[in-house]
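As you look at this complex, bear in mind that one protein chain is not there, while each of the others sits in place.
The first chain written gets the first letter, and so on, giving A and B; residue counts start at 1 in each chain.
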Amino acid sequence: MAGTPFDLQLLNLCAALLLLLSFAMLAQRRVVTLVNLLAIQGALLFVATLLLAWRTGEHHLYLSAALTLALKVLLLPWLLHRLIRRLQVYWDTEPLLNISGTMLIGLLVVVFAFGLAQPIAALASTATRSAIGIALAVILLSFVTMITRRKAMSQVVGFLSMENGLFFGAMSATYGMPMIVEFGVALDVLVAVLVLGVFFFQIREQFDSLDLHHLESLKESPTFGKSPSPAPARSVQEN
Amino acid sequence: MKPLEILTQALELIAALAAAPLFLGWVNQCRAWLQNRRAPSIWLPYRGIRKLFHKDAVIAENASPLFRVAPYIVFGAMVVAAGIIPSMGTRLPFTIAADAIALVGLLATARVFLSLAAIDIGTAFGTLGARREMMVGFLAEPALLMVIFVASIISATTALPAIAENLATQTLGLYPSLAFTAIAFTLILLAENARIPIDNPATHLELTMIHEAMVLEYSARHLALMEWAAALKLLNYACIGFALFLPWGISTGTGGPLSLLASIPLLAAKLTVTGAALALIETISAKLRVFRVPEFLAIAFLLAVLGLLVHLLLGA
Partner (left out) sequence: MLYIDSSMRACLALLALWALIGVAGLLRPMSVGFVGRMLFPLGALCGVVLAVVAATSIGAPAEQAVLKIGLPDLPMHVRRDALASFFLLLLGATSAGISIFAAGYFRRGQGTAPGLMCLQYHLFLASMGFVLLADDAYAFMVAWETMALSSYFLVTTQHGLPEIRRAGFLYLLIAHVGALAILLSFGVMQGGSWQFTFDAMRGAHLTPYWAAVAFLLALFGFGAKAGLVPLHVWLPEAHPAAPSPVSALMSGAMLKMAVYGVLRVSFDLLGKPEWWWGLVLLAVGLFSALYGVTFAAVQTDMKRLLAWSSIENLGIVFAAIGLGIVFHGVGMNSLAALALIAALYHSLNHAFMKSLLFLGTGAVLHSTGERNLGRLGGLIHRMPWVAWLTLVGALAMAGLPPLNGFVSEWLLLQAFLFAHQVPRTFVNMILPVGAALVALSAALAAYVMVKFFGVIFLGQPREPALARAHDAGLLERIGLIWLALGCLLLGLLPTYVIDTLRTVVAQFSGALLPSTGAPWWLLVPLAGRQASYSAPVFLIALASIVVLTALLVRRFYHHRVRRAAAWDGGFGRLNARMQDTAEGFGQPIRHIFGAFFAVQRELPSAFDSAPRYGVVVGDRIWQWVYLPLGTLVQRIADSFAWLQQGRISTYLLYSFITLIALLALML
């Protein structure tokens, strides 16, 4: 460890903190805090990208760092906070599984991801290759976050955090994706959040709630020809 | 060489015994300041202990000899622990007798005797406190062991002085795994020392208390020993934290008497800052319901295991 250069140590620290943040998201029940955690995750990603850009001298990484800062640290959290205020969703209901159980599953996921990443990391040639496992873990943990939540808001945050994980993975495996891909992804994410925002309003209009278990009533009814409740059926037709 | 080691050992023991109530007093003082209260004297714990020693002991009618022996064993265990943990110097002759795992065992011994003594009287308070204490214990102990495991793997040894020396003498390195375990350790420290999110040292409300419920039946010299032991335990945990995460400034084998001297003010400074930080944590957090305690400690355990995994992945 003492032999590793200091900036690489910092990068590793960033990676570890990203993982920590993913776990914090997994455990967090307040939607506002969840968004703040997402913003911190974005900030860490920004720092990591800057560090990597400085280390490798790849100029396009500076650009993507700037993009990260603008989009993931400032714009998206702001949008989400605004959504939260408008929609008045501050708390997620009790998650589907209790905290300790979720954590345990998270731990197993991390073990799996780390184990999976070991052979991949051996193939990569970048200095940051050992962080691939962490990126993988962040992606999978975000998945678990999305699975265990009921509120649409938390699921969006999980989705964005998954994107962060992908970004970090690409960075540590190959020093970032080509610029055009990154722009594309950034645009996609932005559009996705906007579309989802519109969606939330629609869902709330229909159900007076953002709790996603209401969507369960949309499923095909086993008894033929009888719709379970008129309101959701109509909403399907409208969409 | 040899006399210096013995001197270090003796100095550490005496300093721990003498400074433990002071540290507690300092934490209480900081807490009072932060909460806009008039702070009690920093010497208050000493006065309390002195007063208690002079009083007549009152013991419940059905107390067994175990009840009377337990304070001495708990106190003795904490003193032995203070002898194992390197706080000023790493060349401690006694530490070959017990490594970090044995230290965890020693702390468990103290806990078991404390709980048994609490059950001995057979009141509702005592048994309740004992049950809760053992619950905190069985959750915190593996977490602490995992924290120690990470440090042991990094330094390839389970001897605390060697861990401290290894970290203190190498060039500055960032260990993400140690960041995880340091957070875990802080949670464990709060839980094990009956500090606020888990237990409130200042309350006697039976619904919430753990430690105070267990020592409720003690009085006079027995209580004095128990309180002193509790103060020592807090100091010991702080020093374990320093040895694992902040060993800089500790006197290592190469330093000689001067470095030992230099380590004393440094230790004092670390303790001052830690005490203030502890008071801050206690002030800004609310006490958890007992049912939430397992979650709190599960998080500590998880962080420690994560630290281990991160260390294995990143090699740091």
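Everything that follows uses one rule, which is that a contact is a pair of C-beta atoms (placed from the backbone, for glycine too) under 8 Å apart; a residue touches a chain by one contact, two chains touch by 3 or more.
Values in this document were obtained by computation on a predicted structure and should not be read as measured data.
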| item | value |
| --- | --- |
| Sole contact to the chain not displayed, among B:A32, B:A108 or B:L288 | B:A108 |
| Omitted-chain contact residue, chosen from B:A18, B:I96 or B:V273 | B:I96 |
| Missing-chain contacts mapped onto chain B | 53-54, 56-64, 66, 68, 72-73, 75-77, 79-80, 83, 94, 96-99, 101-102, 105-106, 108-109, 111-112, 115-116, 119-125, 127-128, 130-132, 134-135, 137-139, 141-142, 145-146, 149, 152-153, 156-159, 162, 206, 216-217, 221, 225, 291, 294, 301, 304-305, 308-309, 312-313 |
| Chain A residues that touch the omitted chain in the full complex | 100-101, 107, 111, 114-115, 118-119 |
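Here, only the chains that are shown with their structure count from here on.
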| item | value |
| --- | --- |
| Where chain A and chain B are represented by their mean Cα positions, the distance between them in whole Å | 38 |
| Chain B - residues contacting chain A, complex | 154, 170-171, 173-177, 179-180, 183, 294-295, 298-299, 302-303, 305-306, 309-310, 312-316 |
| Residue ranges of chain A touching chain B (in the complex, touch as defined) | 1-2, 4, 6, 9-10, 12-13, 15-17, 19-20, 23, 27, 98-100, 103-104, 106-107, 110-111, 114, 117-118, 130-131, 133-134 |
